[in-house]
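Got a structure for you, questions after.
Of the protein chains in this complex, one is absent; all others appear in place.
And then subunit A:
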């Protein structure tokens, strides 16, 4: 359902390689929109698939963004890595117009990408995918001890927190002193 193409945001997006699923109802032609991430690769996504994202759906319905405008100016998501956006687009396509099951086998498997995926999904406001991702994060600590949880969730120890706090205070003090000195210099 989606096609991608290397290039800048102004590059003309490629046509879809497969027929849209809604071809079964020819009287209502499906609209397509275009998005790109940090890598500028443009993804063509159907309006049905984009329904999952409250952010994009809101942009389309509230801003009156037409298909033509969308083609010329894909939605830019500069804060999302290209591969992450690809995962999100794939998921939206796989779940287009379908009820979302509580256990999703189509969830992206790369655990090392989970953090970036969570941030992207939260930004794009894709509620169901966010719930699935959060479930994966919650599952990580099933049956684990506090020390193991600390490692898995990268939680600093109390000592590390205290050291970081001290360091932050020290830095803030230095910055304040620098500002005072600079202000005194200016006054002279």
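Points to keep in mind about this one:
Note that in this section contacts are C-beta pairs under 8 Å (C-beta built on N, C-alpha and C of every residue); 3 or more make two chains touch, one makes a residue touch a chain; residues count from 1.
The working rule: contacts and distances are computed from a predicted model.
Only one of "F-actin-capping protein subunit beta", "F-box domain-containing protein", "NADH-ubiquinone oxidoreductase chain 4" or "Ribosomal RNA-processing protein 41" fits the UniProt record of the hidden chain, and that name is "F-box domain-containing protein". When the missing chain is restored to the complex, the residue among A:134, A:163 or A:176 that touches it is A:134. Touch with the hidden chain on the side of subunit A covers residues 54, 99, 101-103, 111-112, 114-115, 118-119, 122, 127, 130-131, 134-135, 137-138, 140-147, 149-158, 161.
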